[in-house]
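Questions regarding the structure given below will be posed in turn.
Removed: one protein chain of the complex. Kept in place: all other protein chains.
Right, chain A next:
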């Protein structure tokens, strides 16, 4: 006696035999290929958006929250009234900065750091004939802004000639630049999604035209718009998911490479690639660990997002097309 087919097999047979022949309406090569290409572009644009966002945050919260103070003749004792005569000008400024409201860290560059800073102009020889000014970094606590003008006035009473360079101006400019790049990247993502929608809609319409006779026939027999649109949409969603997955995998090495190039700007520590790539799970884990967390999440969401876009676009396209039938 022949074995009775399972429930899923029978359900699948019934779906296949409704005459729509979706494998012919929506071929399983073209759509995944197009979606994969769109997914790679989307992944690159999203990587740009994520990178710009990280840089923006770093420049706004990092460099922008620091003041650089130059104290000329740092070892000369202070002469200003009201200060302790034993202190040098640099020590007096350091003491004043330590008391500044919102200051999280005050650091005077030592001789080696100063030498490294000036090396491009003065060479590697750190025995300078000239007396160099003291360079002090004042780091402000997160969320606090230093009043550079008031601070400059106060420091000049302690050590006349002290200069303050406000990094926030550069930080704000760089932040604005990063924000613009972020907006451009999001616009690129929107354009990619738009093109994907147009491509899926065109492919679906071609499929509808190719299967017009069976569609009209089953519609005349009582198939609802929801049934026909659902059959097309599920097929498109599956193909788009496969395309999205392929696109994510293809984009991964490019993103890892970009991430490594951008690491010094984002202060991320690049994870070394294992010498042996025999363990693919380990390799994938290592590659994903190289990327910023938001980008990994975006990459993982790419295939489901492609499927959702495919499903929604096909539903809308098929339902609009069916409106031409009574």
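Note that a residue touches a chain if its C-beta (ideal position, glycine included) is under 8 Å from a C-beta of that chain, and two chains touch if they have at least 3 such contacts; residues count from 1.
The working rule: contacts and distances are computed from a predicted model.
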{"item": "The complex's invisible chain, by UniProt name, from \"Iron reductase\", \"Cytochrome c oxidase subunit 2\", \"Cell division ATP-binding protein FtsE\" or \"Glucans biosynthesis glucosyltransferase H\"", "value": "\"Cell division ATP-binding protein FtsE\""}
{"item": "Among A:19, A:160, A:194 or A:253, the residue in touch with the chain that has been omitted", "value": "A:19"}
{"item": "Residue of A:98, A:116, A:220 or A:300 in touch with the missing chain, whole complex considered", "value": "A:220"}
{"item": "Chain A, residues in touch with the chain not shown (by the definition above)", "value": "10-11, 13-14, 17-19, 21, 213-214, 217-227, 326"}
